[in-house]
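Every protein chain of the complex appears in place save one, which is left out.
On to subunit A.
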Amino acid sequence: MARGKAKDGDGNWKKFIWNSEKKELLGRTGGSWFKILLFYVIFYGCLAGIFIGTIQVMLLTVSEFEPKYQDRVAPPGLTQVPQVQKTEISFTASDSKSYEPYVKNLEKFLKDYSADQQTENIVFQDCGEMPTDYKDRGPYSDAQGQKKVCKFKREWLENCSGIQDPTFGYKDGKPCILVKLNRIIGFKPKAPVNDSLPAEVMAKYSPYLIPVHCAAKREEDADKIGTVEYYGMGGYSGFALQYYPYYGKLLQPRYLQPLVAVQFTNLTYDVEVRVECRAYGQNIQYSDKDRFQGRFDIKFDIRSS
């Protein structure tokens, strides 16, 4: 079409496709076609070369270990496991098929947290049972080889660890979810200042902890949520600071981000219940536009039969 000659009209196009007098195919002779194709091969070849070249040069300027800018990724998001399709958990307690995807998703996620995965002492480091301060592991480069990673014991998640109950409470209609703070290289979350927190969070306070708390999204749902159990390191519902900062995929390939398990033991059935979980910290913010920044909301719909 771009050749623009298609409209010459009245049988001319036949001549245009193959002109036997001048031995022209589509208005050009073989030699001419060869030349033009050669030109484009060279032209596009050079362009591709330039393209790849500049991309390579650009990649040279980018560090392997940490990204140049993080202004789009911070402050971190808060996300949950299981994640299936939508941020919605809907199942029937008596029907194992209905919650199978959630269980599988949790199981898959927790595989890396099993004790037998954390045996190599070159990689893993025991960071204690209680929240402590940040663990700085030097510069973001492989000058000292890979960085060590704090262990996170699956047992800490108790009822939600899947050890005693492989269905994570789903068969009893008491679903567990895992809460995690999105990984960001070099990000050091700061523990919250006391007075800004809800009373329930204050109950178990530590200065080395980013507390997590879940509550009804809407006021009127408050009574439908029932009791919420939190399981985490040392029984705290929050992320301990010794797991930060994160050193990136290359330096900490087997990094285990701290988790908080949340179990809803007495959710009202047959009603949609919206729950919002928040992480609290001085440098954890919330945004109206990004509803997953420092918090998330999840919808439960448990059917009784």
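Everything below uses one rule, namely that a residue touches a chain if its C-beta (ideal position, glycine included) is under 8 Å from a C-beta of that chain, and two chains touch if they have at least 3 such contacts; residues count from 1.
Methods note: contacts and distances are computed from a predicted model.
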Which of "NADH-ubiquinone oxidoreductase chain 6", "Transcription factor TGA4", "Kynurenine--oxoglutarate transaminase 1" or "Sodium/potassium-transporting ATPase subunit alpha" matches, in UniProt, the chain that is not displayed: "Sodium/potassium-transporting ATPase subunit alpha"
Touching residue (missing chain; options A:Tyr134, A:Tyr208, A:Tyr269 or A:Phe292): A:Phe292
Full-complex contact with the absent chain, from A:Tyr255, A:Tyr280 or A:Phe300: A:Tyr255
Hidden partner chain, residues of subunit A it touches: 1-5, 7, 40, 43-44, 47, 50-51, 54-55, 58-59, 62, 65-70, 72-73, 76-77, 79, 83, 85-87, 180, 182-185, 246, 248-250, 252, 255, 287, 289-293, 296
